[in-house]
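One protein chain is absent from this view; the other protein chains keep their places.
Chain nomenclature is as follows: A and B, assigned in order of appearance, with residue numbering initiated at 1 for each chain independently.
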Amino acid sequence: MRSVTFLLVAAACAAIVFAVMRWIGNGYVFFAGYVVLQYIVLATAWNILGGYCGYVNFGTAAFFALGAYTTIVLQKLAPIPLPLAMVVGGLVSGVLGLGMGYLTLRLRGAYFSIATLAMAVVAQTLMVNWSLVGGSAGTFIIRPARAPLLGIAYIQYLCLLMLVLSVLTLALARTIERSRLGYGFAAIRDDELAAEASGVPTLRLKLLATTLSGAVMGMAGAPLPFYVTYLDPASAFSLSYAVNTIAMPLIGGTASWPGPMIGAVLIATLQQVATVTISSAVNLLIVGVVLVGFVVAAPNGILGLLQAAHLGRGNRLRLSAVQR
Amino acid sequence: MLDLFGNALVSGVLLGGFYAAVTIGVSISFGMLDIVNIAHPAFIILGSYCAYIANAWLGIDPIVAGVVLLPAFYLLGAGIYQIYYLCFERRGEQSLRGLAFFFGLLFITEVVLVLVFGVDYRLVEAWYIGPSLHLGVVELPLRLLVPCVVSLALISLLQLFLSRSFIGRGILAVAQDQLALRLMAADPVRIKRIAFGVSIATASVAGAILIVIQPVEPSLGREYIGRVFAICVLGGLGSFAGTVVAAMALGMVESLTATFYGPSWSPAVAFGFLLIALAVRPAGVFGR
Partner (left out) sequence: MSAALLEISGLSKRFGGFVALDGIDLAVRAGERLGLIGPNGSGKSTLVNCVGGTLRYDAGCVRLDGHSLERLPAHRRVRLGLARTFQLPRPFPSLTVGENLRIPIEYASPTGARPHVEALLGMVGLRERAQARPGDLTQVEMRKLELARAMAAQPRLLIADEVMAGLSHGEIDELLALLLRLNDQGVTIMMIEHIMRAVMLFSQRLVVLVAGRKIADGDPAEVVRNPEVERAYLGE
């Protein structure tokens, strides 16, 4: 299936999903749906660097929160329409990704991961000490009642934006996977030294991965202030973002674009249910247990399990576009 | 002004001594075994809560409790390594999964503690929490001094163990050349299991002295992830002396920052240190 076709099909699916949500009509569907969609984007973005390239980013929160804080700063200084703010947030986080990559990508895998964690805390500390965005006390955002132009409830508007972003992100991931770039990423993941010796410009590709990954995470974070209406560094930079965006692709499968989406839908839905029915602490416990369970027992995630089940049919879900 | 500076420096050094105890476990698991145990701080918090229970329910001195529980933590460490080995090292899996495994453990430990103890701060009582020694203008709180002394004692004992005992030297050997070790008929897996067990055992004592220094709540471990790895990298992986020096340096800088710029900047200090260390000298100051 060509990329354009995929994009159209995905857009059609998204339109159907949105229509169903509006038909159900319950406001809660939109609030929960937003979180699930947000994680689809975050998990897929993480996977571009983590699953495709093999570099584990613990600092998801930094890119995500930076997108959110960009929106806040824009609201205070020069309010612009939210879709535009998403683009700006993406640019800011993309630059952060580039910078972080440049500082840390020469490091061996484990050091890179630790450095990403360090960077997230530094970013958080900077926000805590910045009065414009409210410092550690946080800041309030007023969520408008109705969306501009469309007139629907604002939360539905947020969901719609996140749906669009999801479709674009999934299309991006799929396109990368099947392209020359995707093969380069796979080579880096499998054996970076051999990749260099085969002509792959590893540093350049890794920088591209961190920049893309970071930019998409920033775009996912930009609408957050309007969703939560109150944002403080502690929650924006919460480590649970890092856990979730690592757990979801690992559980769903890191090899291909459906994996992070499957993991995100599963875990995010589970979390929404658990938060409402049990408690939010159990929430994280579930993620932790499921993550460890999958990492130990099913290293290739749900995709891997499906693939193993279909082994007889020779059905391969990996980078299998060679013959096409 | 000078006494402010002096006190900040002194408490920084004492704090640094404590940081060394927190880090020494990772110095073994990451520095010698090449295992990125990002969950180590969670085990330290677990140690703190064990000391808390011993102190609040049985009236035992927290540090004594920490020492008594060393074998229990050792067994925990050995068990975790066995799982890690069976699932990851033996299969030669990517480091991604190993990291995720420990990340998951970090979270599970933290959440279980929340479910059992709640999010309130817990503290312990001991005769050395409160009084201070006075040397001129400088104040030496026993709350910081005793943990620092215990920490240095622990590290010295470990150093002796590694350099004098057969198993200890086996651990140093496995850090450098596994194949040679196997050829000498020592089982590297067993040695690594022992080493990892020792690494987690240190968390028992480290946790005990943590809760002496400050009240503890379950998510406190996250603050220490950066500190621990910053000290590890700066001090040179696997070098105990380097760890102590780097820990004290970090302690001093953090203390001075908190005193003169405010405590809200402290978290950035450790992590900023780490980023600089990684950018400049990944092999650390004393590293191989």
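Basically, a residue touches a chain if its C-beta (ideal position, glycine included) is under 8 Å from a C-beta of that chain, and two chains touch if they have at least 3 such contacts.
Nothing here was measured: the structure is a model prediction, and the numbers come from that model.
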Which of the visible chains would the unseen chain be in contact with across the whole complex?
A
Among A:A194, A:I278 or A:A308, choose the residue that contacts the chain missing from this document, as touch is defined above.
A:A194
Touching residue (missing chain; options A:G33, A:G67 or A:G184):
A:G184
Contacts from subunit A to the absent chain lie at residues 180, 183-184, 186-187, 189-191, 193-203, 255, 318-319, 322
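As a convention for this text, only the chains that are shown with their structure count from here on.
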Compute the distance, rounded to whole Å, between the mean C-alpha positions of subunit A and subunit B.
32
Subunit A residues touching subunit B in their complex are 50, 54, 56, 58, 103-104, 107-111, 113-115, 117-119, 121-122, 124-126, 128-129, 136, 189, 239, 242-243, 246-247, 250, 254, 281-282, 284-285, 287-289, 291-292, 295-296, 299
How about subunit B: which of its residues touch subunit A in the complex?
30, 36, 38, 83, 87, 91, 93-97, 99-101, 103-108, 110-112, 114-115, 222, 225-226, 229-230, 233, 264-265, 267-268, 270-272, 274-275, 278-279, 282
